[in-house]
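With one protein chain held back, the other chains of the complex are shown just where they sit.
Labels run A and B following the written order; every chain starts at residue 1.
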Amino acid sequence: MTKSRLVMGPILFHWDEQRKHDFYAQVADEADIDIVHVGEVVCAKRMPFFDKHLPDVIERLQRAGKEVVLSTLALVMNGRESDQIKEITQMPDLLVEANDISAAGLLAGKPHVIGPYINIYNESTLSYFEDQGAKRISLPWELPMTSIARLCETRKSAEIEIQIFGRMPLAISARCYSARARGLHKDGCRYVCGDHIDGMDVATLDNAPFLAVNGLQTMSSHYVELSDSIEDLQNAGVNAFRLSPHSLDMTCVAQLYRQLLDRQISADELRQNLKNMSLPMAFSDGFLHGMAGAELRNTLGQGAE
Amino acid sequence: MELVCPAGTPASLHAAVDAGADVVYCGFRDATNARNFPGLNFSRDELRDAVRYAHKHDVHVYLACNTYPQAGIEYIWQAAIDDAVAIGVDAVILADIGLLRYARDRHPDARLHLSVQASASNEEAIKFYHREFAVRRVVLPRVLSLEEIRYLNHRIPVETEVFAFGGMCVMAEGRCSLSSYATGESPNMNGVCSPAAHVHYEERDDMTVSRLGDFTINIYDQNEKVGYPTLCKGRFRAMNKSGYLFEEPTSLDVTAILPELAEAGVTALKIEGRQRGKAYISQVVSAFRASLDRISQGQLTTRSSLSTLSEGQSDTTGAYRRSWQ
């Protein structure tokens, strides 16, 4: 079995420039991470803020020995966004992750990454993208273990990736719900999505945590946490494991998962450590087990209780 | 513009044909289509009879095979395409890339349409499906504005079909796991959204509580108009406020902007609602037939009279007007 690679997914939230800078500096200097994704996935309106810093950030990460991938928009809706995608996919010497079919089509013929926003549910589709030159394919969040195993079995050469930590993107819309919650329209949004660095909590009328809004994106309130199934995933043939950035110490999170992948700590220990971190999180792994995505099969990390 | 109408049963198909549909679309009775509801859809024999009836009246039939095949059992979806082509449907509506490739290779003469579930929302994506799989028409996602549609139609080599009436997906179609997050069943994998088997109504004080899986998705009083117990049309709390965060219970109705859609180069209008009864089909199809006929005779606008059939008994032109965003 080849070494499992750890991937830092793109920052999905609208963090300010300083926070992003600090984050990538820390990832470059301290984190035991193999691959780092940069770039805006959720909203084109956020792009001007950090795009100008990207060349420096990319260079710094590469100098630190990381494989850097530029992630692209998940929902491409107009001519301007289409043109941006075209421009990005024509950049030489840069690995790009397609999160919309437009990018996937433009990247055909050269090595690229297929992101989790592209619908890959079965062998034929996986095989199609491999034929187009995808070298790593990050599978959608709602796939159950049975499908993941089957896809691993039939793939030819691409790396298969699964997100193992972080809130799961569940939907994307033309409408901005961060703005709507403040009584604003998207065109005059005042970038209020930036107020919630891990997403805006959405609860049911009974006050049960349910979802998290991140601009155009609606995410799970629960954090997916697959430590309990890491061995099964590795055995099935999954070779890349994605962490989705949040406001807690991601270097520490990365180190925990690195140790878990290398069998140095148990899933129990990892979960206990996550629980002791600064961010209150509820976990779930239902999708993997073919249940409702919000479900958690086993309660780990209860210590000696 | 061509009027494309839904049918969940043979009776509905007859109703649609009789009410003036140009095309009726339907699905097989299994997980291969996005309205996999109990008691709904067509057997092979029923589809054969339906196609015969429709063709006799110069009406076309499209088969929706627009869920994403599960790994290991793709043959079920492939068989659906094979059978539909053999029966003689006029187009097959697909979303999955593996399936599109299969259909293109196996049935090079079949007319392929791209389902809204593929969420092709831009020029490059649509060109991709045309180039790779010779897709002839794309059903546009309900996230695009009128201006965006007009722009696209000038730049793509395929026909466009847009939603004209019925349920509103506020999220990009085919890219939404909200339903499976709460229930384990999703539009992409199971052909259902917020399925009835996971919906429970509960009386609490003087209110009705609707729950989806473990989650309360709405609470309303005796007289309030409601919609489907769909997750994205529920009431939630955020920022110390509560209400319809994503969308109010409402349905799409483009009657008021039909001339603009025609002018924007749209080929076909799609009516949503394979899960609705034949009374709905008759009423909506006749109303749109009449509106289209009036417009083709030069009348510039028409008014809709269909709001009683809508969720929450209210209508919206949705994303077609940019202010919706």
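Just a few scattered comments:
Please note the rule applied: a residue touches a chain if its C-beta (ideal position, glycine included) is under 8 Å from a C-beta of that chain, and two chains touch if they have at least 3 such contacts.
Keep this in mind: contacts and distances are computed from a predicted model.
Its record in UniProt calls the unshown chain "SCP2 sterol-binding domain-containing protein", which is the match among "NADH-quinone oxidoreductase subunit M", "SCP2 sterol-binding domain-containing protein", "Transport permease protein" or "Aspartyl/glutamyl-tRNA(Asn/Gln) amidotransferase subunit B". For the chain missing from the display, the contacting residue among A:I11, A:L205 or A:L233 is A:L205, taking the whole complex into account.
Against the chain not displayed here, subunit B makes contact via residues 8-12, 37-40, 195-197, 199-205, 207-209, 214, 216, 218-229, 235, 237, 240-245, 248-250, 253, 256, 275-280, 283, 308-318, 321, 323-324.
Rule of thumb we're sticking to: only the chains that are shown with their structure count from here on.
Mean C-alpha positions place subunit A and subunit B at a centre distance of 29 Å. Interface residues of subunit A, counted against subunit B in their complex, comprise 74-79, 81-82, 85-86, 100-106, 117, 119, 121-129, 140-142, 146-147, 150-151, 154, 168, 170-177, 180-182, 185-187, 200-208, 210-211, 213, 218, 220, 286-287, 290-295.
If you check the complex, the residues on subunit B that touch subunit A are 68-72, 74, 95-99, 101-102, 118-125, 127-129, 131-132, 143-145, 148, 151, 170-172, 174-178, 180-184, 186, 188-189, 213-219, 232, 235-239, 241-242, 245-247, 319, 322-325.
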